[in-house]
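So that we are looking at the same thing, I have put the structure below in structure tokens.
For this view, one protein chain was removed and the others were kept in their places.
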Amino acid sequence: MITSTRKITAILVLMLFSLLLASCTPVRAWERGYLAKREMAWEPDGLKSALDKHVFFSKEASSGGNSAHGGGCGCN
Amino acid sequence: MDAALRSFPFQAMGSFCEIRFLEPSRIEARANARKMLAEVNRLEQKYSRYNPASFLSEINAMAGNNLGTKLDTETRTIFNHALSCYEQSDGLFDITAGVLRRIWDFSSGKVPSQTEVDRLLSHIGFHKLQFSKSRLILPAGMEIDFGGIVKEYAADSVARLGRSLGIECGLVNLGGDFAVIGPLPVNRPWPIGIIHPEGDRNLMARLMLEQGGLASSGDYERCFVHQGKRYSHILNPKTGWPCDGLRAVSVSADTCTVAGSIATIAMLKPEQQGIALLEELGVDHTYMTCDEQISGRGFITDSSAEKIADQIPS
Partner (left out) sequence: MTRKNTATGRKSGPGSKKLLALSTTALALPGIAAADAPPPFSTLSYKFTNYQEDDISRREAPFGERERYDIDVHQLRLITPTGRNTSLQIDGNQESMSGASPWFNIAGADGDPIVNLSGASGIRDSRRELSIAGSYYFDNATLSASTGYSVEDDYRSRYYGLSGQTNLHQDLTTIAAGISYADDEIFPTDAELFNRVTKESKFSTSAFVSISQIINQTSTLQAALSITEQTGFLSDPYKLRDVRPEQRTQLALSSSYRHFFVSEDAALHINYRYYHDDFGISSHTLDSSWYQNLGNSLQLIPHLRYYSQSAADFYSNVDNFVLPVTENQSSDYRLSAYGAVSGGINLVAPFGDWLISLNTERYIANEKYSAYDVTQPGAGLVRYFRVSLGIDYTF
């Protein structure tokens, strides 16, 4: 368990660090053209993302990430 | 490439409007144009003073009622911007000055008496508006008019909508107020011509607009001459009389809204102060004085040789 805790902390620190380090240039409202494109969204296809979460949840042991666990099903 | 440049002209907000954008698919273009037109109509229906069912008319109808009107976020932020314009113009840009329309009739050339003007002045003044939580209490006899803000805001809003619809190259024109959806490929500006106030035989100036907005203020049609003096349709809310400032101003800024605010404020000031303000703010601008001198910064004036104002080093 000790190894796992260390691993988790390391990854967490790395992620937060990279987030802070990422040099951010102010992006004005009218400059957000690229970011507003469908293909730049976190989840361009809502139904596909929902189904992926469901399929991987039923066929693998892992779940979670960037959302709270949704509904349950008898598939796991 | 030319076939893909779509143009959708329409009539709105009392003027000729046009949305231009690149879109090879005609079906896609029509669907997007329809959505953008819907946004123009939405704002017009909501804030038009000619529409008795508009939200603005609702606000004005409640003048003198202490209950006030609950403002939604969009209206509240418009009032905030109007306050900002009021403060930055030392009270010259005042959205409560619309009542002056009642005594000035530019089409018939009627000039009011000083007593008429004084009586109305008591009903003008942004500072007289009372805001409590998200309600506006409008004192009796006062009237709100979003002229100088809503058309420019609509251009920006439609441009943002265009971008969210995936349009990369486009230009919104609402009666001479422009907002860029995206530059022409690749990163080339849109050429825009500013009509000469004396008529459309020449252009007063041209601007290459790559991003942001362009707004113009000027007395093209609605000025009149009375006893040898030229009066513009822009009325000074502090005196109740027309302004004696610049003849026409065009400003380009990061948003059409800000460009319009600056242009309007510059027009409300006496000529020299207006010019000083435009230069102080550092935005690209062009103006025409009463004796038809055209100058500015960042615009191309149509007279051949010199006339491109030297860029003031910043």
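Letters are used for the chains, namely A and B, taken in the order the chains are written, and counting of residues starts over at 1 for each.
To be clear about the criterion, a contact is a pair of C-beta atoms (placed from the backbone, for glycine too) under 8 Å apart; a residue touches a chain by one contact, two chains touch by 3 or more.
These numbers come from a predicted model, not from an experiment.
Shown chains touched by the missing chain in the whole complex: A, B. If you put the missing chain back, the residues of chain B touching it would be 23-25, 27-28, 30-31, 35, 39, 43, 72-74, 77-78, 80-81, 83-85, 87-88, 153-154, 156-158, 160-161, 164, 189, 207-212, 252-255, 257-258, 261-262, 279-284, 298, 300, 308, 311, 314.
Seen from chain A, the chain kept out of the figure touches residues 4, 7-8, 11-12, 15-16, 18-19, 22-27, 29-35, 37, 39-42, 44-48, 50-51, 55-56, 59-74, 76.
Everything that follows uses one rule, which is that only the chains that are shown with their structure count from here on.
Those residues of chain B that touch chain A in the shared complex are 156, 159-160, 163-164, 166, 168, 180, 182, 211-212, 254-255.
Listing the residues of chain A that touch chain B in their complex gives 28-33, 36-38.
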